[in-house]
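Omission of a single protein chain aside, the complex is shown with its protein chains in their original locations.
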Amino acid sequence: MGPKGIDNSRRKFIRNTALAAGGALTAFLTQPAKALVIAAGKPADPGTPWYGIGIDIDKCIGCGRCARACKIENDVPDEPFYFRSWVEQYTIKNDGEVVIEAPNGGVGGFTQSVPDEEIFKSFFVPKMCNQCYKSPCEQVCPVGATYLSPEGAVLVDKDHCIGCRYCIQACPYGCRYIHPEKKVVDKCNLCYHRITKGMQPACFEVCPTGARIFGDLNDREGELVAFIREHNCQVLKPHLNTGSKLFYNSLSSEVK
Amino acid sequence: MKIYIPPQVTRLLLFLVLFIAIFTVIKRLLTPENFGELGHYRPGSLADNAAYEPNYAGDETCIMCHPDVFESKGMDLHGDISCETCHDAGFRHSESMDATDIHIPAGREFCGICHSQNAGRSANYVFQVDLKGHNTGKNCTDCHNPHQPWDLKE
Partner (left out) sequence: MEPHPEHLYAILSKVDGFIYPNDIDLHWGILIVMYPYITGLVAGAFILASLERVFKVNVLKPTYELALLTALSFLLVATLPLISHLSQPLRAYEIMITPNFTSAMAIFGFVYLWYLMAVLLLELWFDYRKYMVIWARESKGLKRLIYLIFSLGVNDLSPRALAWDKKLGYFITVVGIPSAFLLHGYVGFIFGSIKANPWWSTVLMPVIFLFSAMVSGIALVMIIYMVVSYIRKQPIDMKCLDTIARYLFFMLILDFSLESLDQIQRIYEAEESFEILHLLVNGKLTLTLFIFQGLLGTLIPLGALGVLQLYKPKEKIRKFIYLTCGMLVLFGIFFMRWNVVIGGQLFSKSLAGFTSFKLELIGSEGLLMSLVWLVLPLLILSVFLWLFPPWKLEADEM
């Protein structure tokens, strides 16, 4: 009982409970170390790399050399229909209209189609397989012809694929197609034949501005983790919970 | 006490057992080797995916025969750009050492792929030129050394 005889034991109780609850909540929220791991998914056993991709939209100049290199490296037919990797240009006009173009997937570069005075802003967005670790494509393949490799690359077993195209329907990013000659599903496989020899995928190799960063999400000192730490990164269509490992810097809301 | 089992049931059960047996045998025969070891896929496919020969050789390969070009490139703004960005895949040329096996770009349009004016390009990352106004009719390489672009030829 206080000096005036007011019973403040209830107040004390409420205060103590609030402090305890607030403390628990704060402790729960401030677990930063886990955040990157949760965002990037379950890392494989520490000896194996867990590959991810970073793309800096600020640095992309829309030269399309990445899309071209991908086709040359991986025997993708040169026609404007099959792309493992491509580049899109977004032009937001002053009246709010958004013009999106990907002429031949960006192979051969871009010509500006909207006059300068109508442009509010414009930027280029390279696209490729997001190498999702919760990939819907793997989930829906009826025979186990597409899978996540131990290093985190989503690969296709071309000797096992039956060509039902369910994975093509399930990919939210439009990364897959039927190879016209092999007659099975084809997609960006992170140049698996290069990364297993210690090389970078072809598109990362030829990017002139360093807009594409390839790396190991397990490697805390590595370039990719530094990129994610230093920039505000986003993935495409996060509401679909695909576990995409392709992190974009400066991803604007107009990007499809 | 003899339990009556309908003749239909016995006959059908027989067929069921036969069916399961045949299916199991066929499944064993047709399942690819080691399927399911690492995940629901054929582990041999990892090696299949890794088995291709790279077409892009990387700068370390180019420098072996062209150290002078590499050095000159390193002195200017194109220094960080890989040789194969402009010259396309170099693996075949590095094996055959034949000049026809490597692409040598030419023409204004080629340099314009990166350097033409475009509102989507940031001037922070690439120098842009109005191709329709700047020295029309000439090749870029008439004045600019492609490996050392600010080393002007006039």
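So that you can tell them apart, the chains are marked A and B in the order they are listed, and the count of residues begins at 1 in each.
Methods note: a contact is a pair of C-beta atoms (placed from the backbone, for glycine too) under 8 Å apart; a residue touches a chain by one contact, two chains touch by 3 or more.
On a predicted model such as this, the values are computed, not experimentally measured, just so you know.
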Next on the checklist: Could you tell me which displayed chains border the chain that was left out of the figure?
Outcome noted: A, B
Checklist entry - Which listed residue, A:Arg11, A:Lys121 or A:Lys183, touches the chain dropped from view? => result A:Lys183
Item to check | Option touching the unshown chain, where A:Gly105, A:Pro126 or A:Gly243 are the choices | outcome: A:Gly105
Checklist outcome for this item: Of A:Gly109, A:Pro126, A:Gly144 or A:Pro208, the residue that touches the missing chain is A:Gly144
Item to check | subunit B, residues in touch with the chain not shown (by the definition above) | outcome: 4, 6-9, 11-12, 15, 19, 26-27, 30-32, 35-36, 40
Item to check | Missing-partner contacts on subunit A, residue numbers | outcome: 79-83, 86, 88, 100-102, 105, 127, 136, 138-144, 160-166, 168-178, 180, 183-184, 240, 256
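Methods note: only the chains that are shown with their structure count from here on.
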Checklist outcome for this item: Cα centre of subunit A to Cα centre of subunit B, whole Å, reads 18
Next on the checklist: Give the list of subunit B residues in touch with subunit A in this complex.
Outcome noted: 32, 35, 38-42, 45-46, 48-56, 58, 80-82, 84-85, 88-89, 112-114, 116-122, 124-126
Checklist entry - For the complex, which residues does subunit A have touching subunit B? => result 58-59, 61-65, 68-69, 72-74, 89-91, 108-112, 114, 116, 119, 121-124, 144-150, 155-160, 189, 191-194, 196-197, 199, 202, 205-211
